[in-house]
Structures are given as C-alpha cells and as structure tokens.
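The complex appears here minus one protein chain, its other protein chains still in place.
Lettered A and B in written order, each chain numbered from 1.
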Amino acid sequence: MHPMTPAPYRVRSRRPDRADTVTLTLEPLGGPCPPFLPGQFTMIYARGVGEIPVSISGRARPGAYVHTIRAVGAVSRALCRTRRGDVVGVRGPYGTAWDVSAAAGLDVVVAAGGLGLAPLRTVIGELIAHRSRYGRIGLIVGTRTPLTLLYPRELARWRDAHDIDVQVIVDHPDQAWKGPVGLVTRLLDRIVFEPRRSAAFVCGPDVMMRAVAADLVRRGVPAGRVVLSLERNMKCGVGRCGHCQLGPLLLCLDGPVVSYERAAGLLAVKEL
Amino acid sequence: MGVSEPGHRPRLAVWKFASCDGCQLTLLDCEDELLSIAAELEIAYFLEASSAAGPGPYDLSLVEGSITTAEDAERVRHVRRVSKRLVTIGACATAGGIQALRDFADVREFTSVVYARPEYIATLERSTPISAHVPVDFELRGCPIDKRQLLEVITAYLADRRPVVPRHSVCVECKARGNVCVLVAHGTPCLGPVTQAGCGALCPAFNRGCYGCFGPGETTNSRALNRQLRTLGMSDPDLVRVYRTFNATEEPFRRASEEAEDDA
Partner (left out) sequence: MEGDISPIVWSVRGTVEMDVVVWSLEPLVAALRSAGYSVVGPTVKDGAVRLAEISSAAELPAGTGDAQEPGHYRLTERDDDLVFGFAASPDSAKRFTQPPRQTLFRMRDREIEEVEPEAPRVALLGVRACDLAAMAVQDRVFLGGRHPDPAYRRRREALFLVAVNCAVPGGTCFCVSMGTGPKATAGFDLALTELAAPHRFLIETGSERGAEIVTAIPHQAATGDDVAAAEEVSRTAAGRMGRTVDTAGVQEWLPAAHDHPRWDDVASRCLACTNCTMVCPTCFCSTVEDVTDLSGEVAERSERWDSCFTLDFSEVGGAPVRGSQRGRYRQWLTHKFATWFDQFGTSGCVGCGRCITWCPTGIDVTEELSCIR
C-alpha cells in the first residue's frame, strides 16, 4: 500500500471533553490496529477536508486508538464533529516514543501545557502500570482556564489512587478557581523531586517546553533525561514531504519525541 | 463557514459592482459543471443568468466589482447583511480593479476628459475593494478569475472545508506545467515570481510574461525583481506601468511601482 493511503477506521465512541475538545476512540474497519508506543502519533483524515497529525492519548480494548482533539482548524473541527459510526482515515502510528521504562528508579516530572496532556496520558498510563518501579511522580499541568483543563476526573484518580502529585496552574482564572495562576514553570517549586535523580517528560507549546526544560536543567536534571515532544508542520508523517524539518531532524521520523539535549540548540535558532 | 442544515439547498447569489462582468461570466462558463452546481445550490439571484431577483437571505454570495460610488458603498452593506458567507471574485472586488488607477490621479480630471457632461458623473475619489467596506469571508483573485478555482471555492463551501487556493507564486504552477521560464530563457519580462498563482501559468505557457493579474503573491521582493527587469532592458516608466494594471493599489504592487518611480 502507498504510505500516503489511510486505512478506514470507525468512530467507536465520541466523548466531548470540553467546549472545543473531543476524545474519539477509533477502531479499524478491517485488519489489525497496529501497536503503538507512548508519544507516537497517527495521521487522521477527515474525508475530503484534510489530514492532521494527532498524538495517541490512549489505547482502548480491543484494538482501538484514543485521540483527544481540539477544534482549531478545518480538519480538527471536522474530526470533532464526527459521530459514532462515522468513518475516518488513519495512517500510522508514526514517530519516536517516550522511553518511560528508562525512568525506572528515578523521580519523574511530567509537564503538560494545554493539549500536551493528551499524549502524556499514555506516559502516565505506563507509570501507574508499574508504579513501584518509579520514585516520586509529579505531574504539572498548565491550562488556559479552569474550564479548558483536560481529563479532570482522571487527574483526581491519578492523585488519589496512584500517588502522583498533581498540580494545575491556569492562565486565566475564573471566580471559582482557588489554585495558582501563571506559567507552568512556577509549579516546579510545588512538587518534590531530586533533580539529579529525575527524568522529565514534557509536552506543550514550544515556548512552554523551552521554559520548563531550561528550568529543569538549571535545577540539575540531566538534559538527556528531559524529553520533549516537538511540533512542526507534518503533512506526510513518513519522511517524504519535507515539511517538518527542524535542522537535521525530520520530526515525523526523528521525532516528535526528542531529548532536550538534542533539541536545545535547534530550538534556540530562530526560524530553523 | 456555514453549510445549511440537511434537506435545505443553500441559496447562491451573484452580485455585481463596478466591473466588466467577466468574472460572473466565469460561472456561466462552467458549462459542464453548471447543472451540478444548480443541483447543489439554488441559484437565487444572478442577473447575468436571469432577470429574476430572488429575495434574501443567501447562504453564499459571490461579489464581483469594486466600490466606486456612494450608492454601491451602501448596497454592499446590504449584500453583507443578507449573506451568510461572502466571497469576492476577481481583481475589481479584491483589489479595486483597473479602475483603481484613478487613485494615482485626480478623478475629476479624468471625468472632464472622458465625459461630455462630467457634471452628470457622481463617483468616489477612489475605487476600493469590497473588503474596505464589509468583512469578506474569502477573496478569489484574478482578472478574470480562474474557472477551476471558482469551482473549488464553491465545492469547498459545500463541503465546509478550506478551499485549496494556494498563495504561492505563479512559478510553482509554471514549473509544474512544464513551461520554460520566459524570463531566464527568452529575457521576457515576467511578474510571475511576485504574483499569486491560480491561473495555471497561462501566459508563460504561450511564451508571454505574466502580467500580474492575480495580484501580489505571499512574498514579493519586487526590488530584486525590478533590478533584474531593468537589466532585461525595461525602463522605469515601463516598470511603473506593469505593476499598475488590475491590482495597482494592492500594497506590494503599489510599493513596487513607487520604488520604480523613486529610482527613476
């Protein structure tokens, strides 16, 4: 099959998360649902409208992908509007993965900005599946407003049932909000971890990731153990269209998951 | 965007302001597709095709022509009010058209030269694009517009997706079509490198230089192009003239012509 031809997937379930965010469970119409690793993405095609890369935010049994999508463009709007039983196209999974097991024996910092929590949900899943292998786990989440916070119920469950220190900060509080306000980096002071014996998984807007990663490294976390998920324009997902280059990297193949050690110098160059 | 609810055929209106009708005629020129269009859309108001004026509101309005009179400035506000989605078609509607050349001179002087009874002429000082008066949902460029692109805009509207109308230069289409570069191989002045694609590189396909009828592309380094056009023998008045045609007041072309004027 041509690498640009998607396979038909049925929308098995559709759960509205927030005003503009929807979580879809997609299962193949025929054939297998290829296995994936945390941090990988698929290309999802809305019939006739277009195709976008979407990180996988979970697995549903038997054989289905879970994707959380925010309606920001024509394609994501069309995907968010799909109904149960609709058919979309899926290619992948593609890209590099978070090596969660490499954090065994270490404290773990998971830092999410906005929709960045969606792919990190698979990391949390791995961590709690083998909770005893890891030291302290801190999950820090930055979100626009209290109402745009993803997965609030799961956050509570992770905190209560799995010994994860969950901290949330918002840009714009509403009247009910009692928590902190500002940049997600502020939350690094609120969680406990031993920097030199820590690993970090970071996903969010470029600016947020740069700030968090730089802060973590300043505190003593080795740059090679701070791992980001980078975003560039991805058209093909298979290294043939050239759009997602970041210097030497083709982010669809060499990313999206890249260590800060590798990414820091590249992210520092304007318009790279 | 707003495709109407199921069962309802969206209503299309075509409006004309100061223009030559050429872009409206592009719709009639869609001979093979016209029946399919009529199957998907109710052509509710289209003076070129019929004299019946359907009452609003309209789901999709195609607007041709520029605003040159006070009455038209009022009428286009009405069009906006009765249209869910408004798409301007052609250089007049998107850039003021060739009649915007008046912007570089005194319109009263023109009227006194052209008309026997200039006092009968009530016209504005400038010819302005529709977007200068009301919010526009999409601008389709060209003098005239390209039939393929018009169909794409209508189809995209029906499918509720973004029309595939790239803003890159004519050169992309020119090379894809397999034309030889007239500028490099023949020394023919060509505005292709600073002009938005959409025509399918029509003129270069016939060994003519592009004359910019789709208006400035997304990146216009006209100073660099002007340097090259001068070495091909273009005079500064010629340079001013090539930018001052159908899209003369579009900022990058205005700047390009003024650069040539200043350098002269």
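As a convention for this text, a residue touches a chain if its C-beta (ideal position, glycine included) is under 8 Å from a C-beta of that chain, and two chains touch if they have at least 3 such contacts.
Nothing here was measured: the structure is a model prediction, and the numbers come from that model.
*Asks:* If I'm reading the header right, one chain is hidden. Which shown chains does it touch across the whole complex?
*Replies:* Within the full complex, the chain not displayed touches A, B.
*Asks:* Kindly state which of the options B:Leu25, B:Leu101, B:Val172 or B:Leu202 is in contact with the chain not pictured.
*Replies:* Checking the options B:Leu25, B:Leu101, B:Val172 or B:Leu202, the one contacting the hidden chain is B:Val172.
*Asks:* Thinking of the whole complex, not just what is shown, which of B:Ile43, B:Ala73, B:Leu158 or B:Leu202 touches the missing chain?
*Replies:* B:Leu158
*Asks:* Applying the definition given at the start, please give the residues of chain B touching the unseen chain.
*Replies:* Chain B touches the chain not shown through residues 33, 36-37, 39-40, 151-152, 154-156, 158-159, 161, 164, 166-169, 171-172, 175-181, 183-186, 190, 192-194, 207, 218-219, 221, 223-225, 227-228.
*Asks:* Considering the whole complex, not just the chains shown, which residues of chain A touch the missing one?
*Replies:* 1-8, 29, 45, 47-51, 72-73, 87, 89, 231-233, 235-236, 238-243, 245, 247-250, 253, 269-272
We adopt the following convention: only the chains that are shown with their structure count from here on.
*Asks:* Measure off the straight-line distance from the CA centroid of chain A to the CA centroid of chain B, and report it in whole Å.
*Replies:* Here the centre of chain B sits 43 Å away from the centre of chain A.
*Asks:* Using the touch definition up top, name the residues of chain B that touch chain A in the complex.
*Replies:* Chain B residues touching chain A: 159-162.
*Asks:* With touch defined as at the start, can you tell me which chain A residues reach chain B in the complex?
*Replies:* 48-50, 74, 78
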